[in-house]
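Have a look at this one.
All protein chains but one are shown at their positions in the complex.
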Amino acid sequence: MSLAIEFRGVKRSFGPVQVLHGVSFAITPGTVMGLLGENGGGKSTLMKILAGYLEPSAGEILVDGQPRHFRSSREAEADGIVLIHQEFNLAEDLTIAQNIFLGHEKTRGWRLDDEAMRATTAEVLRQVGLQASPDTRVRQLIVAEKQLVEIAKALARKARLLIMDEPTATLTPGETERLFALMAQLKGEGTTIVYISHKLDEVERVTDEVVVMRDGAFVARQPTASLTRHAMANLMVGRELSDLFPPKEPAPEGAPLLQVSGFQVPGWARDVSFEVRPGEILGFAGLVGAGRTELFEGLLGLRPGSSGQVQVAGVPVNLRNPREAANEGITYLSEDRKGKGLHVDFGLRQNLTLMDLKRYARPWLAPAREKEALAAAVQSYGIRTGDLDQRASALSGGNQQKLALAKVLQPQPRVVVLDEPTRGVDVGAKRDIYFLVQRLAREGRAVIVISSELIELIGLCHRVAVMRGGRLAATLQDERLTEEELIAHATGTR
Amino acid sequence: MPPAPVESRAAGARNAASLWGKLHGFGPVVGLVLLCIAGTLLNGEFATVDNGLNVLTRTAFIGIIAVGMCFVIISGGIDLSVGSMAALIAGCVILVMNKTAGSLGSPMLVVALGMAVALALGAAFGLAHGLLITKGRIEPFIVTLGTLGIFRAYLTYFADGGAITLDNALADVYAPVYYGNLLGVPFPVWVFAAVAIAGAFLLNRTAFGRYVQAIGSNEQVARYAAVDVDKVKVLTYMLLGVCVGIATLLYVPRLGSASPTTGLLWELEAIAAVIVGGTALKGGAGSVAGTVVGAILLSVISNILNLTSIISVHLNAAVQGIVIIVVAFLQRGRR
Amino acid sequence: MPPAPVESRAAGARNAASLWGKLHGFGPVVGLVLLCIAGTLLNGEFATVDNGLNVLTRTAFIGIIAVGMCFVIISGGIDLSVGSMAALIAGCVILVMNKTAGSLGSPMLVVALGMAVALALGAAFGLAHGLLITKGRIEPFIVTLGTLGIFRAYLTYFADGGAITLDNALADVYAPVYYGNLLGVPFPVWVFAAVAIAGAFLLNRTAFGRYVQAIGSNEQVARYAAVDVDKVKVLTYMLLGVCVGIATLLYVPRLGSASPTTGLLWELEAIAAVIVGGTALKGGAGSVAGTVVGAILLSVISNILNLTSIISVHLNAAVQGIVIIVVAFLQRGRR
Partner (left out) sequence: QAKKEVLGVSMPAATHSFMAGAVFWANEAKKDLEKANPGIQVIVKTAKDASEQANQLQDLVTVNKITSLVVFPFESAALTKPVAAVKAKGIYVTVVDRGLTDTSAQDAYVSGDNTAFGKIPAEYIAKALNGKGNIVALRGIPTTIDNERMDAFNAVMKNHPGIKLLDAKHGNWNRDDAFKVTQDYLTRFKEIDAVWAADDDMAVGVLKAIEQAKRKDIKLVFGGAGAKGAIKTLMDGSDPLIQANVSYSPKFMYDAIKMTGEARLKGQKLPANNIVPSVLITKANAKDFYFPNSPF
């Protein structure tokens, strides 16, 4: 049942840039293997090659000892190799069931067997813990739900080797737990699993073994039990990593910079009130569907019918669209990188400066100055790219995230809302982002962090607001700011 | 940690949204009903069975083409050439029928041959479009803008600038295809209904239809799902070509001739029917039923304009334009 | 990401591909050069300065409109009404000029007033389109299909079906705007060049141009990036309207009249110029220079056809169609 895979000298280049430099290692059948590496290290590329989405420039892959050459994902799937993509691959206009069976429709003669497909879909959705009708259009799902659909899609394929490329990047603890249970079950049934994640605590919990890649090459392979998280991190970045979080600074005093009261987002949030002071880092915790993202989208005028009182520096404002928010000095980093965060078909430069074009247009745009800005951002955010002129779609997931972050910080906002700011970012870069966030606060900006990683919220924030079912359940700070308290308020057990 | 009972909220918000969605889906139907009421008020004769059948019969051409167009548009394509294609097919069919009339004996056989030619030509033209678009990787707009010129030029050439006319004897044999009826309902209406039902079935109940929607929604995803995107696209254009062929089959017995002005601007009408029917021009989702309603709605507008004389004849097009915009407004916000 | 699910060959050839990519960008230019060579071989008169200026001058109308259309298409929109809009603006300008000729004294003033009216009307129509599309949330295709009918119907109504003709005295004062020249180059060519250069600057060197591209590439992302999507969209339609106004300003002095056939199918020509010039119909990226080359290419085709008689006149449209497809093929694969 289990599938044995071996990479032999796998190389891959994109144009002049070589991203895999002859990777060789084997995956032990029937285990859960963690694949670690910095952003842009080549993990996704290697796995796309394994799953038939890309071809290697050189080298080969052995499946159960036989060299196999997949020319399409369909061929790989025929061998039982299924990939859950890091970037979603869902047709937004189709329903969940239609997406899950796309290309693999069940038919009865000529006709699609929608009944059967719906039934199976309902079953896999139940397994991943997504409460949505199979007939819901994917367009209507929120990001975490789309991630669950991706997982469900892979489940429906009956994989013998399941590759999960950062499946939990947008999931909250509840869904993550359920996913782990599922993985344990699959492993028990003999499925081999490759698990890519930058959340080292998860890697520590669920994997039997880790393989580390750096700069497109194999670095190390160790039983998980023999490694601490710290050791994993050091292996990944190739140097000694000190503390992940900057030392906390005392919560600032003074008048609030952003004050929101009685805010409503139809269908998502009811009667939410909160405030942030300059220099303060305010976290938002909650389960998937708690309405955190939607609250802030409503606040920026992106969701029709939202209402409530908003004051910026004591002055009442009516933000009808993100432009008006930007004029008040408020910017928002979306959790949906591909759909809302970046123009993947644009160059890096055009993406970076889009929110701050005023600075580069006087009145003519100055590409030279934009290039300088890009060079500076690449430097300070650690964006790894072979070529500054390429399109954003050519960046690895984590590097896209860094670019998106750089973009919303370009206009020097007074208030910045970061929705899952470290989604898909490696530990080294995560640390940089945490220090960056603190620097922003120190400069007197108000920072709001929405995150599904509780440790991140606890390590970084002065206060954390917990949302449940569209309402603010509690705001925790100081000694009450613990994982147990957060979960208790988020799930409503307290 | 308990696997939490997730997101009742998300579901709640969606339910509200989908109710609205449903209402909006009826935009064209609401528009059609309002138009019919207006028509009846303006002229009592509007609401008669005869008039209704007349309108449906004449909608058949555009309606059948629009059903095919619906697939092309949902898949993210477009075809500007359908009017010219219909004209050229009509011309060729008439030429073939006239030529074989002597040699083939039975006029029934000749008519059958003509019909076969129409369908074959439609499929062939569609195939050519599909191949140029997928293998040649040229924008559908450009390909079909080019063939729009080419088809019409060749018809003009064959007709030597004038008209190609069906022999009278044949015309009489062929006429019932348009003028005949079954159970009091004219043949073209039956054919239209059959094409629409088959189209709806194909779109919603077969893997092909599913792929068409997937490609229009996100071509990359469809490729990743191992859908043979090129093949499906080629098939949509062929399907449209066959629909044009069918429409031509009904057109020829009606007017019995083809000339350089035959089918002029049908492409706009067909596309308008699809879009008024609620399909987005950028593809991904749409419905055959909406398209049918859209096509009927467009003919009802001109029918009503014919029935009344309240405004200057020069302003007919303005009224049509306004009604189209208003109907589209009724179902806005689905984007 | 390139379309093929499997891309080893594509990747291996990536170096070569980028060289190709550069060449592909020149597809329309290559096409134009080949056409010009063909033209010269077919008729020596083709390569004369006079003929060149004739072609450029008559390209000016469509070319100027195409520059505006380029923005609309890049932003992900479309405008089918430009031909009708040009006709209606021409009609209104002539009516206004004829009306004010008596009262305003100096004919120069009247002409200036006419020009102001043209630009104001263009901007106003563009504004109406933009608002219907953004605030009314109606598909651009539908809105402008509607106004296509409305504009032309009103022109026909004002002209009572015939032509609206500029008074002779005014026509003489106004004529130099079309027939005059500066340094031997006709005014319309200067205006065309100015519009093209301004357009290129606006698209590539201003925030507005960047926003237009951002919206066409992904409207949602642009909205989240604090781009005022609605405003920018409205502005693209207004810009196009103003371009139509400018084109009309050059058109009116040419024949001094507007009729229901004025500007017929200009929309297709303008859109074709944009797309032949390498802009994708679905928006996101494109170039003004390409558009200009596309527009010139289209006029050169018909100029060559007029200068020769090697094929049946009935087949002119076929030749045009084939050339358009071939040129598009030369620059395929940029999608």
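Labels A, B and C are assigned to the chains in the order they are written; within every chain, residues are numbered from 1.
Going forward, contacts are C-beta pairs under 8 Å (C-beta built on N, C-alpha and C of every residue); 3 or more make two chains touch, one makes a residue touch a chain.
Worth saying up front: this structure is predicted, and the values here are computed from it rather than measured.
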{"item": "Chains shown that the absent chain touches, full complex", "value": "B, C"}
{"item": "Chain not shown: contacting residue from C:260, C:283 or C:321", "value": "C:260"}
{"item": "Absent-chain interface as seen on chain B, which is shown", "value": "43, 45-46, 48, 50-51, 54, 58, 61, 156, 159-163, 165, 168, 171, 175, 179, 251, 254-257, 259-262, 264-265, 299, 302-303, 306-307, 309, 313-314, 316-317"}
{"item": "Positions on chain C where the hidden chain makes contact", "value": "43, 45, 48, 50-51, 54, 58, 156, 159-163, 165, 179, 254-255, 257, 259-262, 264, 302-303, 306-307, 309, 313-314, 316"}
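Here is the rule we go by: only the chains that are shown with their structure count from here on.
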{"item": "Centre-of-Cα separation between chain C and chain A, whole angstrom", "value": "44"}
{"item": "Rounded Å distance between chain B and chain C, as computed from the means of their C-alpha atoms", "value": "29"}
{"item": "Touching two or more other chains - residue numbers and ranges from chain A", "value": "53, 72-73"}
{"item": "Chain B, residues touching no fewer than two other chains", "value": "220, 224, 226"}
{"item": "Chain A contact footprint on chain B (complex, rising order)", "value": "1-14, 16-18, 205-207, 210, 213-214, 216-218, 220-222, 224-227, 284-285"}
{"item": "Residues of chain C defined as touching chain B within the complex", "value": "1, 3-5, 78, 80, 132, 136-139, 141-143, 145-150, 152-154, 156-157, 160-161, 268, 271-272, 275-276, 280-282, 312, 314-322, 324-325, 328-329, 332-333, 335"}
{"item": "Chain A residues touching chain C - in the complex, by the definition given at the top", "value": "12-16, 52-57, 71-73, 302, 321-323, 325-326, 331-332, 334, 339-346, 350, 354-355, 357-358, 360-361, 363-365, 393, 407"}
